[in-house]
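In this view, the complex is presented without one of its protein chains, the others remaining in place.
Chain nomenclature is as follows: A, B and C, assigned in order of appearance, with residue numbering initiated at 1 for each chain independently.
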Amino acid sequence: MIVLLIIIPASAGLAAFFIESDRLRRILLLATASAQTALSLTTWIVSPAPALGGWLAEDALGRLIETLTSVLFLAASFYAVAYLREERRQTHSDFEEGFLFSNAREASFTACLLFFLAAMTLVAVSQQLALLWVAVEATTLASAPLIYFHRHHRSLEATWKYLLICSVGIALALLGIFFLAVAATNPDGTTIPLTVQDLRSNAHHLNVPWFRAAFVLLLVGFGTKMGLAPFHTWLPDAHSEAPSVASALLSGALLNCAFLGILRAQEISVAGGLADFSDKLLLVFGLISMGVAAAFISGQTDYKRMLAYSSVEHMGILAVGVGLGGAAVFGAVLHVINHSLTKAMLFLVAGNFLAAYRTKNSAEVSGALSVLPVSGVLWLVGLLAITGSPPFGPFLSEFTILKAALDHGQIFVAVLYLVLLAIIMAAMAAPALAMAQGTPAADVKAAPQRGLALSVVPAMLGIAVLVMGVYVPPVLTRALREAAHLLG
Amino acid sequence: MTALLISLLLFGTGAAGSLIFANRGRWPTFIGAGSVIVGSLFGIVPALRVALGAPPQSLRIAWDVPYGSLYFRLDALSAFFLLPIFLICALAALYGAQYLEAYRGRKALAPPWFFLNVLTASMVVVVLAHNAILFLTAWETMALSSFFLVTFEDEKESTRQAGWTYLVASHIGTAFLLVLFVLLSKANGSMDFDRFSASAGAGLLFVLALIGFGTKAGFVPLHVWLPEAHPAAPSHVSAVMSAVMIKTGIYGLLRILTFLGPPQAWWGWTLCAIGLTSGVLGVLLALAQHDLKRLLAYHSVENIGIIALGLGVGMVGLSAGAPFIAIAGFAGALLHVLNHALFKGLLFFGAGNVAHGTHTREIDRMGGLLRRMPGTGATFLIGAAAISGLPPLNGFISEFLIYLASFKGAVSLGASGNVPMLAALSGLALIGGLAAACFAKAFGIVFLGHPRTEDAEGAHEAGLAMLAPGFILAAGCIAIGLFGSAVVRSMAPLISTVTGLSLIPVGQNLAEASNSVARVGYFGAVLIGLATLLSLARRIALSPRRVATAETWGCGYASPSPRMQYTGASFAQPLTEIFAAFLQTHQSFTGLEEFFPQAAEFHTHTDDPYQSYVFRPLFRGISRGMTYLRPLQQGKVQLYVLYIAITLLALLLWQIS
Amino acid sequence: MSQLINSILILLVLTGFMLLSSSRLAACIRAIAIQGVLLGILAIAVQGRQLSMAGVLLPLSSAMVKGFVLPWMLLRAMREADTVREVEPLISYNLSIIAGTAALGLSLWLGHRLQLSSQLASSLLVPAAFFTSLVGMIVIASRRKALTQVLGYLALENGVYAFGAAVALRLPILVELGILLDVFVGVFVMGIAIFHISREFNHIDADKLQALTDRL
Partner (left out) sequence: MLSGSILPLILAVMLAPLMQAVITRTKSVMAGRVGQPLLQPYWDLLKLLRKGAVYSNTTTWIFQMGPAVGLASVILAMALVPFGGLSAPFAFSGDFVLIAYLMGLGRFFTVLAALDTGSSFEGMGASREVTFSALAEPALFLGLAALARQTGLLSLSPVLAAISTVTWMHAAPILSLTLAGLIIVFLAENARIPVDDPTTHLELTMIHEVMVLDHSGPDFAMIQYGAALKMWLFAAIIIGVAAPWHLGNRLIDLGAALGAMLVLGIAAGIIESSMARLRLLRVPQLLLVAIVLSALALAL
């Protein structure tokens, strides 16, 4: 069953390459996405048997991330189909510099989407760290072409930076895994296998200096992919240049997968009683990320970049949550879900804005509420949700983290956390409100959104965000508890 | 409780309905306004019962969010705050139903009705909530829905600016509340109010509450959002926000006090100081305004200041173990909460009628409206007299109680306690005088004399639905003014909830205070009688005589013109001169030159000093500081990889060695 | 045996300096190729007595890929993009070498801090591997051409692999293959990217890629 979760999208991706007819391929995309979601939902009822001698298995954490990924992918795929239908034209004129450019072959785009899904699923379910590494690197390779969908120099630049920086980071992560292998080698030469389960159960036998080094390397490596400052540098470029549906997946799903890599390391360090060491690092980088995000969000004129930096901020929040430990971990895992839903919605809405206003400069966007009523409302909802105001999901998770910080007497962390959140809120609200409200510029005509999905999909996500704010299903709570339990 | 739940349900359905039938002509108006009115009628009954001493009711339902539970509790305190909420919201709905018609065709009318229902519901939940998560959710929902109502006319730049200020202010205020509630729940984990305990230093908690709730209530200097937001909003929304929404801040403060145990003296001193600054600065800034609704907004700051003074006096009394001072002080403050709701709602409705009739909010462009809008004028006059604390109206009753408490304190408390009392005394006196001056200006310039512009010339009276609320509230002002003693006596359960004193002594002290109030009431009645008698007498005296009408005597000046009348600015000028230091009024004057001078121009404009000298610079500074980090994102991939390398090495050096 | 290992490791370090100091792209590519081959040998050498079939085949294949396939691809990319065959560093060669020396010192310190328990591996292993990775990063950070940055990435990868080859004996084949595949595909994709870059800018300077920034 787990294998299916990986085989289905992979093979579908392979098929997508060679299918000529657009209709058929789109149907395939939707079908795969639906099948994947259905399958991953069934794993909640019947937990699947481990495969490859326990290398592929679903623990609470993995299942959570995997389900989230496939759900987001389902949403994204519906959006993508409508989006691709609109992008069918041969050449497009760039709205920033006016040159003409063409898009990548839709076939390869779809294929890469599916491979991307397969890779992310593999990340979620692989218990063997080296395998997990392989999967993470695979996500990079599969998603790079997505960023380069619009064939012009800016997207190319973004792609290049993404590739290079992430590859470097991931290479370091590999070194980290090797260090871990060393740490897992007992003096008598016997070694602990590199599966999370074994490492946790034997965590106390790990060689501490090597493990510390390993953890540092893993943090830097996966942190690069996850977008922790100061390794986040690829993130704003990639998110702002990729087509919005890709941005949504990058922010909503990919970052979580990278985060999972760090979480695995954290699991081990917690089990090994080294929590206070790894917690410190996570706290430091979490706060740094929030600070950097605050700095770049204030006065940010490109609304897609603004969203990207907000992703950096929220990755920071996740790191802080895990670093605080205790109840905060629960909050962090919950925040993974909330952030993914909200941010995916925001990016999709941003895509609609982009289509209607043909500019990424928030100063040139106004009156969205009257031009694109649905998207406009969702934009405001997203803004409020992402800045952590009730009654939306992120508030609950962010509050849980804050509470833990104060309960643990981490006053400094709590204060800094609140101050940065406040700054970011104030900085995001100004441009975001100006975009939604006011009267639209004369030349902007209410572009009739042809594809219904373009507004329905974000609306669905918006509803989900709202629901998560007023009702966290007990089954989910239980899963979150379980997951948090792994992380101490 | 069930009645309250039903009313909440009604608000919910109203909200939903007004959206669902958004493009069915007048349906949203009927549904939205109807639900608010009917829901309020449902809810006001149990509120009244509990406020008058019925036992508290509570309802706790499990809620599947972290730390959350749907825990509602209706005790005397919540009930007391529910009354104005229901009353004003219902009247505002009635008013809005007609007021918003002016926008039909230009704007979608469904959203304001949706948000009005949400706002009402959330305010109700705020005062009922007995669980922090529930409270915070309702609290922020309240802020957001009112935000969307404020930005109803979002095509105006000023409105958007006001919206942003409001949103940011309430968000930051909420941040303090988060910390406050977490610290309160620290002792025994649960976020339910009845599990709260002031484990951490009560002083810190008090300060947090003061800032967090003070932002909503509009304590100086946290009031800056208020004079922006209230004028920007549609008038019925301004009424709701100013009359009841900001009072939820006072409610929150009182609710928190019930967790903190016996107050320390310095809390009372602090509140007195805040009240004094808010009151005096509020009324001074109000004096300097030219925009009628902005003027009213600053008066909200002033009245919040008076309330704070009352609370402060009460707390000093409580900490000094002087029950009468405590009880009279709190009673005055709480009664003023109710009274301010009445007359401020009335005034904002009146201001709405004026703006609606003249298409301007500039006081100096009005004049002579009393002849054109008799109903609005009469009610506005009553509101003006009431807010200036003049007998025989309700404003005087509450201020009288505070005076009584602070006189008592000045007389009986030692040097330890009587400084705040004297501050309260002279402060109240000064505030009272200035408020009277300000409303003499507001009413006199707007409603009396000649119309100053065509707008004022062509003003027309508002429709019935926009007049009725004013009359109802005016009746309320008079009623409390005459029969205040009954109200005061009935406040015993409330006061004992707030002060934690047992019911019997509270009752006795209230009875003592209400004796004086009763006398005041008699005097009010006699005053009305005597005044009518005298005016009848002069009518009789005049009846056989010749009564002529003529031009106003211009002291021999041949051809006076309406533009020569005293303007609001010139009326307030002597006072604004005296207090110029606090106001920082900007003047621009293109003077008279030569023998045959050209037309000269004179402008005065008073910004909020805190806004322009504290907060705006602060925010600008922060964002400027932030931009120093921008060069990090150079665009050079080489640099980016270098960051990684350096960080990695630094970490290794830090962690491995 | 350890003599052989040590000499390989020393050669690895030397190729690192070669990469830093040589001014011609082709030379750099050659250095990388040599590293690839060395790693293959190293991987076999460390296994000492208990040689397995896979234990030989895998290193050989990796040596093939890293020593011949990738270099060939890169040379081809270089020709296609027919640019200046100069490395065009951002910092002088001497400075690069000094940086390299510093890196070497750091690696030695690290090797001193982190002792390998496994008796097979030589004490030089950690420093050499780490040094190679650092060299890779130095190259990426200090060179102008996109192509050179790929080389840097390969060097980094080689360093990691060297370490892996030496210590992670029991890494399952599947994983080894996966890693190898990833490196290969990665470089392949980068090659494509370079191809596009050269077409887009008819130049492969990474300098040209500075449009996206938040400078004010």
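We take it that a residue touches a chain if its C-beta (ideal position, glycine included) is under 8 Å from a C-beta of that chain, and two chains touch if they have at least 3 such contacts.
Keep in mind the model is a prediction, meaning the values are calculated, not measured.
Undergrad: Give the labels of the shown chains that the missing chain contacts, considering the complete complex.
TA: So, taking every chain into account, the missing one touches B.
Undergrad: Among B:156, B:450 or B:489, single out the residue that touches the unshown chain.
TA: Residue touching the absent chain, from the options given: B:450.
Undergrad: For the chain left out of this view, which of B:390, B:622 or B:656 touches it?
TA: Within the whole complex, the residue contacting the unshown chain is B:390.
Undergrad: Touching the left-out chain: which of B:105, B:321 or B:574?
TA: Considering the complete complex, B:574 is the one touching the chain left out.
Undergrad: Touching the absent chain in the whole complex: find that residue among B:368, B:484, B:609 or B:635.
TA: Selected residue, touching the omitted chain: B:368.
Undergrad: Looking at B:15, B:331 or B:437, which makes contact with the chain not pictured?
TA: B:437
Undergrad: Can you list, in ascending order, the chain B residues touching the missing chain?
TA: Listed in rising order, the touching residues are 367-368, 370-371, 381, 385, 388-391, 396, 400, 403-404, 407-408, 410-412, 418, 422, 425-426, 428-430, 432-434, 436-437, 439-441, 443-445, 448-450, 515-516, 519-520, 523, 526-527, 530-535, 537-538, 541-542, 545-555, 560, 562, 564-566, 570-575, 578.
Going forward, only the chains that are shown with their structure count from here on.
Undergrad: When I count C-beta pairs in contact, which pair ends up with more: A-C or A-B?
TA: The greater number of contacts lies at A-B.
Undergrad: Whose C-alpha centre lies nearest the centre of all protein C-alpha atoms?
TA: If one averages C-alpha positions chain by chain, the most central is A.
Undergrad: So, what's the distance in Å between the C-alpha centres of chain C and chain B?
TA: 70
Undergrad: Counting in whole Å, what is the centre-to-centre distance of chain A and chain C, each centre being its mean C-alpha position?
TA: That gives a centre separation of 30 Å.
Undergrad: Report the inter-chain centroid distance for chain A and chain B in whole angstrom, where each centroid is the mean of the CA atoms.
TA: 44
Undergrad: Where in chain B do residues touch two or more of the other chains?
TA: Where chain B meets two or more other chains at a single residue, that happens at 627, 630, 632-633, 637, 639, 641, 644, 652, 656.
Undergrad: Give the residues of chain C touching no fewer than two other chains, as numbers and ranges.
TA: In chain C, residues 113-114, 137, 140, 149, 206, 209-212, 214, 216 touch at least two other chains, as defined above.
Undergrad: Residues of chain C touching chain A in their complex?
TA: 113-114, 116-119, 133, 137, 140, 146, 149, 153, 156-157, 159-160, 163-164, 167-168, 170-172, 174-175, 178-179, 181-182, 185-186, 189-190, 193, 196-197, 200-201, 206, 208-212, 214, 216
Undergrad: Can you tell me which positions in chain A touch chain C when the two form their complex?
TA: 128, 130-131, 133-134, 137-138, 140-141, 144-145, 148, 151-154, 156-161, 163-164, 167-168, 171-172, 174-175, 178-179, 181-182, 185-187, 189, 191, 193-194, 207, 209-210, 213, 236-237, 240-241, 296, 299-300, 305
Undergrad: What residues of chain B sit close enough to touch chain A in their complex?
TA: For chain B paired with chain A, touching residues are 63-68, 133, 136-137, 139-141, 143-144, 151, 154-155, 157, 160, 163-164, 167-168, 171-172, 174-175, 178-179, 182-183, 185-186, 619, 622-623, 626-630, 632-633, 637, 639-641, 643-644, 647-648, 651-652, 655-656.
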